[in-house]
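Every protein chain except one is present and positioned as in the full complex.
For reference, chains read A, B and C in written order, and residue numbers begin at 1 within each chain.
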């Protein structure tokens, strides 16, 4: 990474997000629920609106102008995402409805083609339910088993232990890049190497990475990588799955329907090549176009400056929250994005959020779809404040102040 | 149906669709590709934009204002769709990404729970690939078989033959309500009765019905019914699946992930009740809100007047096209929506579309994802002009004129 | 412990308290008026799922007392405990007939606690109300958890 990141013009970035410019309970909105979903810049909203107002048509089989425009825009979106993750070719990108859909696609098709009785799938103790449940379902169908890379007390993967868990029966290693509950940025290249060395397929859940970490699938060396549009400033209902060409070609189809076939008859059906094979039915055309615009938006920013800004937010927020009496902060890795998951002694997180809400501060509470991690941490729920590029230092102050006040209110 | 439908103000309806107001190749756009996807009224576009600019947040687990607003809007969308199809309860509506996704959900979960070796699934010869391929995949997995209700020469279901095809092994009857290739409006209540009498589950592909036919699941008596947002003036990437409560409750989960669980641990996972059980991951929140707005838009129109307008378009277009020498019109049922699928002797449909496009007329050509029907009709492809509420009689004239000209040009 | 105040009193107090912090403190205080549910009754069959906080809810119809609804409940979160108090104020001691005609959502809306209702069926408060309604609708008293 170059050494002198230029300062980010946060005000100008912020100005592009219309939803941030509002009051909640009479207070300026301080949106710290970015790990759940990010706000959308005007350019993304405009891309969706422009599609609907000028080029809306179904893609691929139309020979008229609107359909040609829609197809071109949709395929350009695929190319944009390919470049966003540095894939070799646009055909290595499948549009899905999100990371959950992508991981189900993989668990289902690998379950039907690659996993057999006695095989093992390696996950980690910090996975989101979306990267656990599909594998449980697939493993149950074929009689395969799940191994779990342990998480250390500061919230990092125990890669030492991971090495011992990989064996000849390990067929799939599926791992989160950036934990939505701990903020930890895992050494995903090391995890993918581990998989490759064992001849296993490597899958990266990049749901949280999308907005925070530059992505280069060649550098990581993964076989598959999944993104959700809505977590990287794009629309809801759209995701992208990168898959290495030869891996995609080896996969059987997932859903059946229009566009994914070569020919259909009641006597038998043959399937199209990827990416079409995995895109049954009318795709989320406007969503793909919006997600590509979000990727373009992200690519247009100075990623080093973003990193520096987010690291600063993380540091100041961490230092400040630890000054509050009784705060337990989960996820203390040196290598993390500004996600602060915490509890305060004697206070249920459910009670915290509505109080903060009255100060305009939006945080999330609950198990964050990571119940196994919650069990590992010995808690059932926690509060989470997640920052992103458009958050400011002043917002950190408002958050800390609201938290202090909430503590008084709830303990007093 | 009341006897005197009031005249529709087409100009005012048309004015609500911004995409219609444009020129293509220097000619006013005549959009006759509505069976592929409809254009979107401004209110739908606005609903999506408003969500992103003011209420965007992830749903269900947030305790802050934006999340409460998003959840409320999302659940209100569910209630709106429930009322659109006259379901008993909002919980009978599952949001999916479209009809293809819905039918895959059903084929996959019924395949895992209801279909066994030797069982039979009854389809029709006019099904869209989306209602064929998922069943082929499911049947192949369990060793079940597909039966096919024949289609008569004028493009209707042979319900006489259907009765003979239903037997004790028939577990599922899945049927298109309105054919996207023939325009035929099937007697779907009769098909559902047939299923019910045999103790089979009835599924209705209402992709094309959404925009054209008032829907009442109680009147039809179906167990499941699938809609795509984008075919009924709503956004892309969103669909709704109606399922009778007790049917939904009996289904195992489809995709695994966040929101669809009750609790997750590596030792075992328990699942939530419907509809959550079938909505893994972050849903297409903006899509659901847009689709609900489209349903509201449709419900606000005088459905009888729409019916009368579309019937008139159908009649005049049919009469006119038959005057053109060498025209073969497929789908001649008396009970149809204004979808005209045709070929002209000596002309490949592929050649027709670009010529019409230069006259501003957007039609679709190909197999319309109904290859078995094409085989039945003895053709490999056809041209299709599909009209909807905002199309005018003048547009029928432009279409017919362009077609005449194309014929001259292509036949030399 | 004098028990949960009557609904009217709760509504009036909410109206008098004009700033959210005070209403909030009152809601938490309300939670403290709910009779303690012994740990022995906080069992899995009494769990209300779908809430981030833990909620146990036991309810039934009182044989001795005109088949009126009885409710015993607890949560580990203050706010949810406060919401429980209001649910009890709305429903406890009512006949099933009375219960069927109450618009609980409207009351929570009036108290500006609507946010806790959103996401029907995935939410503890909504699930609690649904359980009471279910009992009222089916009229049959079930010992313990209904």
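Here, a contact is a pair of C-beta atoms (placed from the backbone, for glycine too) under 8 Å apart; a residue touches a chain by one contact, two chains touch by 3 or more.
Predicted model, so just to flag it, every value in this text is computed and none were measured.
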Practice prompt. Kindly name the visible chains that come into contact with the excluded chain.
Written response: A, B
Discussion item. Can you say which of A:33, A:65, A:119 or A:351 touches the chain missing from this structure?
Written reply: A:65
Discussion item. Tell me which of A:23, A:197, A:218 or A:262 is the one touching the absent chain.
Written reply: A:262
Item to complete: Touching the absent chain in the whole complex: find that residue among B:89, B:116 or B:409.
Response: B:409
Discussion item. Just checking the interface: what residues of chain B touch the absent partner chain?
Written reply: 25, 348-351, 354-355, 357-358, 365-367, 380-381, 409-410
Worksheet item: List the chain A residues touching the unshown chain?
Response: 59-61, 63, 65, 68, 71-72, 75, 90-91, 259, 262, 272-273, 276
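Simple rule for what comes next: only the chains that are shown with their structure count from here on.
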Worksheet item: When the centre of a chain is set as the mean of its C-alpha atoms, what distance in Å lies between chain A and chain C?
Response: 37
Practice prompt. Report the inter-chain centroid distance for chain B and chain C in whole angstrom, where each centroid is the mean of the CA atoms.
Written response: 43
Discussion item. Which positions in chain B are in touch with at least two other chains?
Written reply: 61, 63, 65, 259
Item to complete: Could you list the positions in chain C whose residues touch two or more of the other chains?
Response: 52, 115-116
